[in-house]
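In this view, the complex is presented without one of its protein chains, the others remaining in place.
Now for subunit A:
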Amino acid sequence: MTLLGLLLGGWLLTALAPLLARWLGHRAGWPLAAGLLGLAAMALMLGYDTTVEQSVPWIPSLDIALRLRLDGLAMLFVALVLIVGALVMIYSTAYFRGKPTVSYYTLMTAFAASMTMLVLADDLVLLFVSWEFTTLCSYLLILRSGPDAGPPAARTLLVTVAGGLCLLAAVATIVVRTGTTHLSTALADPAWSEDGTFATTVAILVAVAAMTKSAQFPFHAWLPDAMVAPAPVSAYLHAAAMVKAGIYLLLRFAEPAAHAPAWSALLITVGLVSSFIGAVFALQRTDLKALLAYSTVSHLGLLTLVIGVGTTAALTAAVVHVVAHAAFKSAGFLYVGLLEKRAGTRDIREVGGLWRSMPLASVLILVAAVAMGGIPPTLGFVSKELVLDGVLHGPGLWLAALVALSAAITVAYSGRMVVSTLPGAPTRLAPASGTWPMVVAIAIGAVAAGTFGLVAPALDPLVGRAVAATGGSGDVHLALWHGVTPALGLSLAAIAAGALLIVARRGVDRVLDRRLFPVTGVGAVEAVQRAVQVTGRRLGDLTRTDAPAAHLAVPLLLIAVLGVAGLVALTPSWEAADSTAVDVALLIVLTGGVIATVVARSRLGAVIAVGVAGFSVAVWFFTLGASDVALTQLLVEILTVVIMVLVLRHLPQQFGRRSVRRAVPAAILAIAAGVVATLGPLVFTGRAELSAVGRWFVEEGPVETGGANVVNTILVEFRALDTFGELVVLAIAALAITALVEARPRVTRPVLPSVSSLLAPAAPNAVFINVLARVLVPLMLLGSLYALLRGHNAPGGGFIAALIGAGALATRYLGAPDDREAHSGLPYLAIAGSGVVVAAVSGFIGYAERSFLTPLHADILGYHFTTSLIFDLGVYLAVFGVILGALDSLGSPEEPAAKAGDRR
């Protein structure tokens, strides 16, 4: 029996909940209530009089652990969460009779587990995660309550998630400043008293997070909004448990955060405003549920206020009031659920005479209302007197008087709940059969609220340890009667004033029956939401265009700017010593090719011109001592032209006219980019000697691998993982091309003008290439195999070999009389995919010696063999597959387009 067991017990119950609900239906609440009570008992046995800790490693590298701690404060909240949870589960067995309950019970149990995790958390990350769990549970529980629940659920989520982000910011700040995620250590860190900026920042962030969760002004709008949820959800999440998460957080941080003066000021202000406007709004409402919702805002405001005061007396008042509020408010909400079920309404103007039609429930709500109003001898009276006492001995009489004013209004609305519904002519009610579990649940809450005042000293140890955990003195003595004190006087004055307000309720109604504020909370949240959406759309509009130029211009321009900035800092080296006459000739051809590409009017002309540029680049590679690369470039250039021609068949011959307005800025940008691109290499690549890694490859590569082609051995041995990644890219490209060609409609083929030329008929003209292909194709395939095998020692290798093989395919394709015949029908996706698989398998062989892709070497019959040859075969297949796919899908017969490449 450990804390971890307590935590896991909660989640185990969550896992069981859907099964139980499926099996038992609405009756699943019974075993779940038993489970929650069992967990509560376990918690009490573990930590009633001692503090227990446990830690399980989670992410050791970041010092994040599943640290759990059950101290007095956690004990109080765990007991509250689990016991009220059990009450609500019992209630639900009757409330949800005959309704679907699987998601309800699962989410409610998940919420109880999250809440338990939150209060047990002794790790900041765990605390944050649990916090968000409770937010999510609340959102989903509201969302599942009906078709109209979407917008209120979303508003609730928006507000509470905003608070969650504040908590995340607070957590991050604390972790960075104190260097630990351990909550207890972080809270005891000297930084709180030494570093005012840190303490203030975190205090405000924590306060805002708690304010959103506890529905404090100005974040109070979501709580009445959340009342679309069914009564048990409201009773549990929005009265007794989740909104208390904010109060828990405030209590947890009360001691260190008090070092920041802003903490106290903020909490007292916000608490007072919330307490007052919550009470006024509650008095204004006739819907009992809305009344109770605003009452919750008011009572939580009171709690926030006393936590802001922060003295031992004030913290004691907060802790006792948390218990009292949970008891009378859960009873209140559950009662409203019962009333709604039996009377069909929850408006106090529409019901009456309940005293006679449901006497037991009427007694119970009377007790709860008396407790809510803080009338002796209830626990509500005890806690209210403590609150007044705490405020009197802290900020002073002025604040205590304001608190008493809000208490008077509280008495008034508590009274309204009963004075207009219990007496009078009885309303017709639905039969009471089967509602007894609901009455039991209400009774437990009401009786606790009513009688704990009489036995207040019994709460001393629990409350005392909780107060001690928040930094106060644990020496607490609760009592119903403290003698004649100023607090008692204020308390009684508030009751008297409240009674007057009840008596004069018609006059009060006339005053309040109007809109008190020009803006409603819901309206404000909606306005913010709309503003964010509009801003997002405006921002998105900047980039919402199909024209590639609009997207490319920005990065290109920035590169030019970067280049100019670089030139300011660095000087290029102008040495021309390394250049040869061949280089200059190449530059001339290359420039010609580029210019021809740019000015070409026809598409075919541009493709041919770009080929000229490509071939000169290939020769460039060759003159730089890279025959492998040059060979690759040459083959790719040939295949590019073939595939481009396949594509051009679908497009008009001529490009459209180019406008000057468009060409001039493009030319300026192009020249700027070209200048930067010229100066960049001159600045950065002036190194004279071979790089260290290059030198190592040149000297040691052939020795290590037994292969004389250093470039090939780099590809398939030293940097094989890199190459493997590229094979995956190639396979994905093959997939993407297939998907594009199959899924998207083709462009409509332009009608070609009929040409009366000897060149026009395709079949007779293909005779030459057709005859040649018969000889060439087998030869090229053989050659490609040879290139693959010799790649280790001489120019060749998988890439080049595959390109030669693909060249053979292209030759065959061009020689075919029509598209249908040209279609190879080979399963190119399978070929490309098998390339990746073969490469991966050869990689796994490497595990025999060291690790993934380690090449193994062996000499068989005087020849040197290595597993990197298998890897190279994978390269071959992947490259071959993607080009085959391109030829087959782009060169496929037009009709039907969807047939392209289907024989996989």
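List of remarks:
Quick note on the criterion: a residue touches a chain if its C-beta (ideal position, glycine included) is under 8 Å from a C-beta of that chain, and two chains touch if they have at least 3 such contacts; residues count from 1.
One rule holds in what follows: contacts and distances are computed from a predicted model.
Hidden from the displayed complex is a chain whose UniProt protein name, among "Cation:proton antiporter", "Universal stress protein", "DNA ligase-associated metallophosphoesterase" or "ABC transporter permease", is "Cation:proton antiporter". Contact with the undisplayed chain is limited, among A:627, A:770, A:824 or A:854, to A:627. Residue in contact with the omitted chain (choice from A:193, A:473, A:579 or A:765): A:579.
Remark: the omitted chain is touched by one listed residue; of A:19, A:511, A:651 or A:721 this is A:651. Note on the undisplayed chain: of the listed residues A:479, A:698 or A:721, the one touching it is A:698. Contact residues of subunit A toward the unshown chain are 546-549, 552-553, 556, 574-579, 583-584, 586-587, 590-591, 594-595, 597-598, 603, 606-607, 610, 613-614, 617, 620-621, 623-629, 632-633, 636, 639-640, 643-644, 647-648, 650-652, 655-659, 661-662, 665-667, 669-671, 673-682, 684-685, 687-688, 690-691, 693-695, 697-699, 701-702, 708-711, 714-715, 719, 722-723, 726, 729-730, 733-734, 736-737, 740-741, 744-748, 750, 794-795, 799, 803, 879, 882-883, 886, 889-890.
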